[in-house]
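The other protein chains are all here in position, but one chain of the complex has been omitted.
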C-alpha cells in the first residue's frame, strides 16, 4: 500500500476544509495537468531547473495524483506495478534497449 | 518511505533497457505533462471518464513522477508531506473551508 | 495569410529583446503547454471561467503558437486548413454528427 500515512493526512486536510465537493475525477485530472504545467515551467527556457522549485511543483502533481487514486478507490503502488507489467510487454528488452522509440515504431 | 518495492522495480525496468540516459529532469517533466494530457483526455467532452482508462493514464503520470523524484534524490512521501505543511498555512481552515478560491484571493 | 500585422509586431518585440535565442521549437512547445495549463486553471474547479482571465491566457497560448509557426516557417491559416481536410475524412458527417466519439471508435 502506498504511503498510508500520507493518504490519511491528505484526507484529513481535505475533510477539514470541506473540499471533497470540488474533487470530482474531472477536476482532479484538470488539476494534475495544471500542476504539471507549473513543473514544466521550471525547464521552460533551459534544461537545468531550480532544484527547490522543481521539488515543490512535483509535490503538487503527486498530491493531486494521490487524491485522484483515492477518489477512484485504487492504490497508487498497485496501479503503477500493473501498468509496468503491460509496459514490459510493449517494450521488450531485446528491441527497446537504448532506444527512445515509441512502441508502435519499434520494429521500423 | 514511498513504495520501495515500486521504486526498485521501476529502477530495474529502466536499467534493463538502458533508458536512464533519456531521463533528464527536463525530459521527465515533459513526460509528466504529456501523460497528464492523456489523463485529461478521458474527460475531454464529459465529466464522466471511463474508469479503466483513467486508472491506466493515472498510472503513467505516477510512474514518471516516481522516476523524477528518484532522479532528484527525494522521497515522494516526504515532499508531499512537506508541501502539505505549507499549503495548510496558505489555506487556514477558518477562511478556506468550503471555498475553492485561490489563496491570494481568500481575503477578498 | 494569418494576421501579418500580428506576426510583424511579434517578431519586432522578440528582436528588440534579443529573445530569439530562447525560441527553439522545443522551448516554444513547452511554452504552449505551460500557457495551456494557465488557461485550464480558469476552469479548474468550475465550468464557468472568468471571461477576462480566459481571454488573457488564450492570448498567451496563441502568441506562442504564432511564434512556433513562424519558427517552423509555416503559415498558421494554411496548416489549420490543411489539418481540417484530414479531420473531415476522419469524421464523416454521416457517422460523426452529434457524437463526441473519437474517430477510432466511430464504427463501434
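Each chain gets a letter, A, B and C, in the order it is written, and its residues are counted from 1.
Operating definition for what follows: a contact is a pair of C-beta atoms (placed from the backbone, for glycine too) under 8 Å apart; a residue touches a chain by one contact, two chains touch by 3 or more.
This one's a predicted model, so the numbers in the text were calculated from it and none came from an experiment.
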## Note on the structure
Output for the hidden chain's shown neighbours is A, B, C
## Note on the structure
Interface residues of chain B toward the undisplayed chain are 22, 27, 30-31, 33-38, 40-41, 43-45
### Task
Using the touch rule from the top, list residues of chain A that touch the missing partner.
30, 33, 37, 44-46, 100
### Task
Extract the touching residues of chain C with respect to the undisplayed chain.
2-3, 5-6, 9-10, 13, 16-19, 21-22, 24-26, 29-30, 32-33, 36-37, 39-40, 42-43, 47-49, 51, 54-56, 58-63, 65-66, 68-69, 72, 74, 76-77, 79-84, 87-88, 91, 93, 96-98, 100
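Following the convention adopted for this analysis, only the chains that are shown with their structure count from here on.
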### Task
Mind checking chain B against chain C and telling me if their interface is mostly the same residue numbers on each side, over half, or mostly different?
same
### Message
Nearest whole angstrom, what separates the Cα centre of chain B from the Cα centre of chain C?
### Response
25
### Query
When the C-alpha atoms of chain A and chain B are each averaged to a single point, how far apart are the two points in Å?
3
### Message
Give me the residue numbers in chain A that touch at least two other chains, ranges are fine.
### Response
22, 30, 33, 36-37, 40, 43
